[in-house]
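What follows is a short report on a single structure.
Heads up, one of the protein chains got dropped from this complex, but the rest are sitting where they should.
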Amino acid sequence: MKSVLGDRRAIAILLGPALAVYTLVMVVPVFWSFGYTFVKGNPLEGFRFAGIDNFVRLFSDPDIGAALGFTIKYALIMTIGQVAVGYALSLFYIFVLRRFTSALIRTLVFFPVVVPTVAIALLYQKIFQSAPRDGIVNELLVNVGLGSVDWLGQSDTAFIVIIIMDLWRSVGFYAVLLFAGLLDIPDDIIESARIDGARHWSLFRHIILPLSLPILLAATIFSINGTIKVFDSVLALTGGGPGNSTTPLTMYMWRTAFAFSDYGYGSTIALLLTIMCFLVTLFIFRSARRDNTV
Amino acid sequence: MTTARQRRLGRRSLALAATATSALLLAACAAGPTEPPAEGTDPEKLEYLVNVENGNIPPVLEDMSTGVCSAENEDLPLEINSIPQADLDGQIQLLVGQDALPAMFAAGGTPAEGAKLWNAGKLVDFDEALDELGVLDQIEPAAISTIKQLYGGAFSFLPFQYNIEGIFYNKALFAEYGIEEPQTWDELLAASATFKENGIIPLTASGEQGWPITRLLSGYIFRSLGPDALQKVADGEAKLTDEGYVEAAQAIADLGASGYLNDNIASLDYDGAQNEFLNGNAAMFYMGTWALTAVNNPEANKIGVENVGFMPFPGVEGGAGDISQYPSNVGLPSTFGSATFGPKVQAWTKCITENFGEMSLVDQNTISGFKVSDEVWAEQPQLTQDVHERIASSTQSVLWFEALFNAKAGQDSSKNVPLLVTGQMSPEEFMQLLQTDLDAG
Partner (left out) sequence: MTALIAENVSTQAPAPAPRPQLRRRRSTRYYLGRIPVALAIVVILVIEIYPLFWMFMNSLKSSQEFISAPSWWLPQEWKWENYASAWEQGNLATTVRNSLLATVPSLALIIVLGVAAGFALEIMVWKGRGTVLLAILAGIMVPGQMILLPLFTIYFNLHLTGTLWPLIITYVGHGLPLTIFMMATYFRAIPREIFEASTIDGASILRSFFSIGFPMVRNAVFTVALVQFFLIWNDLLFAITFANRRDLNTVQAGLLNFSGEYGQLDYGPLFAAICITVGGILALYLFLNQRIMQGLAAGAVKG
């Protein structure tokens, strides 16, 4: 029987095209990009071999420090935010709301997930606008007696706006994801715990939380892989400003390659980013294996 | 017959070059210092690649294609494509690498990039080409000299715009508070203090764009250190971290600290800043003369054309510069590729050179470096005529702050200057940041 499922011709027909496209669009460019890290230049002026100059520069470039700092700060806060708020919402959906309200709120909170990021970023630019006229947030602040804030004009407040916007935009997805995980917990376990006298906090602490750890972990991995690659929402909302204070690695790479026409250094930044993504995922995977044997 | 064969040969060698390009990939991307061909090969279409933000050239060209240049358009139809300005230099580079430059394109957002194109032999030498077409006298000599100053010493771009920069001011507000046109920086500060006391924004500028503020910085530098101050930096004879330059940055930072600029300036966009002035909320507005389009438009200008004055950036006492030296530029200029500069493209070039100046002035209120007859000038609004006279009588011009910077320094400058005027970055830090970028090359 093995022979039927081992039919080489069928395997080639089924897998061949996908593998070919994957190789040409992903694998080859990755190695090609790796090759770029050892050169300096661009198509107009030509390329010349640069040895490990790009890597040396990576360690001395203050902009890399800033971009890396922003990326890590953003990824950490965002991942914690997405998972924590998402989890809170999912608990709310499943244990507090009734069926119809739960479905309605789920639908509503999920909606921004599917809206194009640029549209949301433009909307948030206007919501947090401070000049020439105040946007709705500043109007609110002024009306309660606080002064208007130049939200997108200062590094720390711009960061806050980015976090608020991206949470608003993405938390619905994590809520639904975790909601699915919570549905998975068998009813009888909860019921028997309840009969044993577990209520509210202790029910949550001793039964629900441990049982939802695997899905929380999955959500965390999913989240951090997205947040480390943050690009479009920041590009559209702040353009990396003010100054370079909200420029993530992804955007710095893009600028280096296309605005400063340095393909070699741009590829080196991309490589750094790729390595970060792999390391973080591996790290979380390994700790997961140990703790939960997922 | 000979021409046809030459052209065929030319095409074949182009095809050969293209094959080599795809075969060698990386190596062939390097554009060697080839001589510009004596005559290019006409493309199928007059493809014009321009920055999306340019609202000035495309409509005039489209008018021409159905009007004065309809014959040329029949032979070689015009096709306009646009991409964002931020991507333009990168895109042009890639096209150059593939020998795929469109017949006509905008380039040189960073002048150094424009000069590279000329050095690589990719651009038409207009000194020669327009002379052959018999229309070289249709270009203002001042515009040619500005182009040569910016783009590697050659007349390699066409002056679809020709701008000088200075301060637009609200005459009615000046009169109301008895203020004369400030001749020096100190007078400007005194005037600003008066306006601020009376609840009027002294000077409006867009911090979201950044460059309108760095223009104030270069204005100060040219007045205090002289018209060659930034050339010295480019040549490595001086550093931005030198005392005089940091002092200039300090002066601009103080302007912000004293509250003489808009509140929340870092978020104020271009139109927002312009409207503060055109709605009478702000007394002064530093800008290039391309702003005349809006100033002369009664729908946008609520304070009235007659109430808008134009003055040069004030002098700095004891400085080496002179108030008569206006910053001048040709906008983001457009040019023609040498490889595609065939007879049909040349016919278009001739038609554009003969007609663009007047059409752009009359329809768009934009001053170009193409000559316009005196009768047409006389019909223009007073302020436009006034600016034209200043252009005609100016003998020495200066550039803008980032003109001689590399791309990274240019971007860091306009992105960080809002931090300078809002006190989030010190003058030393700001100049150090830019000098580091310049040193990195």
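All chains are identified by letter, namely A and B, in their written order; residue positions are counted from 1 within each chain.
Here, contacts are C-beta pairs under 8 Å (C-beta built on N, C-alpha and C of every residue); 3 or more make two chains touch, one makes a residue touch a chain.
All values derive from a computational prediction rather than experimental measurement.
Checked against the full complex, the one of B:97, B:111 or B:314 touching the unshown chain is B:97.
Counting the whole complex, the residues of chain B in touch with the unshown chain are 21-22, 25, 29, 52-53, 55, 81-84, 87, 91, 94-95, 97-98, 100, 269-272, 275, 279.
Contact residues of chain A toward the unshown chain are 1-2, 4-8, 10-11, 13-15, 17-19, 21-22, 24-30, 32-33, 36, 43, 92, 94-97, 99, 101, 103, 105-119, 122-124, 126-127, 132-136, 139, 168, 173, 176-177, 179-181, 183-184, 187, 190-191, 194, 214-215, 217-219, 221-222, 225, 228-229, 231-232, 235-236, 250, 253-254, 257-258, 263, 266-267, 269-271, 273-274, 277-278, 281, 285, 294.
In this text, only the chains that are shown with their structure count from here on.
One finds 39 Å separating the Cα centroids of chain A and chain B.
Residues 39, 41-47, 62, 129-132, 148, 150-155, 240-244, 255, 257-261 of chain A are the ones touching chain B in the complex. Remark: chain B residues 26-27, 29-31, 86-87, 89-90, 92-94, 96-98, 113, 116-117, 120, 207, 262-268, 272-273, 275-276, 406-408, 411-412, 415-416, 418-419, 422, 424-425, 436 touch chain A in the complex.
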